[in-house]
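Only one protein chain is missing; all other protein chains are in place.
== subunit A ==
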Amino acid sequence: MAFEERPFYRLTDHTADLGMEIFGDNPTDLFANAARALFAELLPGLGSVPRRHVHHIEVEGADPADLMVNWLRELLYLFNGEGQVLCRLEIRELTETELRAEVETGDFLPERHSVVQEIKAVTYHRIQVAPEGDGWRALVVFDV
């Protein structure tokens, strides 16, 4: 297994919340992985969910870190507010202060899916988005 892919995120231990380190080859990859990591923690082993809705998401931020918080907020609202789970996403445009993406979601079914880790909010606490080595890394702390 010498060529196993590097994990795209890992958890860091905190007393009352959830810290997450996310990795990507480039900024676009990083922002996409952050979205995938959020749903992987919320609903591990979700399996395939029929696609039902397409969302065109546009977010702004003062800088890449702010942009990351606002992007994850939008995705978390899809789940917490609209009961939608992530199926597929494509980041169409990414600058330091703007992101445009197409996100496909399916319905969360409480009788079939079980939330293992409730995530209540994306915080600014220790937020980081920066190049690291030959890739990119983000640190996000979620309120749980």
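By our rule, contacts are C-beta pairs under 8 Å (C-beta built on N, C-alpha and C of every residue); 3 or more make two chains touch, one makes a residue touch a chain; residues count from 1.
The rule is short, and it goes like this: contacts and distances are computed from a predicted model.
Colleague: Considering the UniProt annotation of the chain absent from this complex, which name among "Hydrogenase expression/formation protein HypE", "Lipid/polyisoprenoid-binding YceI-like domain-containing protein", "Hydrolase" or "tRNA-splicing ligase RtcB" applies?
Modeller: UniProt lists the chain that is not shown as "tRNA-splicing ligase RtcB".
Colleague: Could I get the residues of subunit A that touch the absent chain, sorted low to high?
Modeller: That gives, for subunit A, the contact residues 11, 13-16, 18, 62, 66, 70, 73, 77, 80-83, 110, 114-118, 120-125, 127, 141, 143-144.
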